[in-house]
Each structure stands twice: as C-alpha cells, then as structure tokens.
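Working notes, structure below.
Every protein chain but one is kept in place in this view of the complex.
And now, subunit A:
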C-alpha cells in the first residue's frame, strides 16, 4: 500500500474536521444525551440532540478518539442539524452502506463533507471509528421515540 491509499483515508477535509471540529460542546436548553464508546479501542463520544416536532434542532458532541471517529462526529452533527429525524436516519443508513463499500440510492440527500469518508471502506479496521457517531445518533433517536 502506498501513501496514495492512505490519502484516500485521510482526506484533507477529514483532517480539517479533526483539527477544527464543528459542533463540539453542549446543547443549551432541552436535549437528550447519548454516551457511546467503542470498547475495543477506547474511543468515546457524548452526543447531545435537541429534537422538536421531529426535527433535529441542534446537535453537539464531545469525546475522545482518532481522527476518523472525531471528524465523522463533526460531519454528522453538521449534516443532521435542521433535518427531520427520518432524514437523519436515512442518512445514517446511506452512510452504513457507504462504509460497507455498497452503492446506494441516496435519495438526493445532501451528504456534504461526509462523502470524504468514503475511503474508510478500504480500511476495515477503521469502519467502527467512522460509524460511532452515527450509532450514537440512532440510539438517541430510538430512546426519544420510546
């Protein structure tokens, strides 16, 4: 494997999100909190979501982990803010498929920066890093509905 391959993993936009994370911190006002960790490697994330009338009004995260898990969290919060819960879940599904290297109809969802994570699919050991934040979001939404 050459650096070209590494470059598909560590795209500039990923490193930018890692270095300058968006939506890092705590949500003010009513919100739900989800803690999730990856027990095999120690990465952990705390995600706070403010959901009103089925819309994700705010999303913030805090945590510790590698560049892939933290940049993914940053991108994810950016992507789901202002979207409906259904759209957020659809995005999560599209993202999972992307990580598996599958082509999937994305129903014109605007994935924005997230597409930069496509290269992770070639690094099976790192897929769990990328999906951690999305798993946390799914868990939060699930608890909210319950």
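Basically, a residue touches a chain if its C-beta (ideal position, glycine included) is under 8 Å from a C-beta of that chain, and two chains touch if they have at least 3 such contacts; residues count from 1.
Operating definition for what follows: contacts and distances are computed from a predicted model.
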| item | value |
| --- | --- |
| Protein name (UniProt record) of the chain left out of view, among "Branched-chain amino acid transport system permease protein", "Cysteine desulfurase", "ABC transporter ATP-binding protein" or "SusD family protein" | "Cysteine desulfurase" |
| Omitted-chain contact residue, chosen from A:33, A:67, A:96 or A:118 | A:67 |
| Option touching the unshown chain, where A:34, A:56 or A:129 are the choices | A:129 |
| Interface with the undisplayed chain - residues on subunit A | 1-3, 5-6, 9-10, 15, 18-19, 40-44, 64-68, 123, 125-126, 129 |
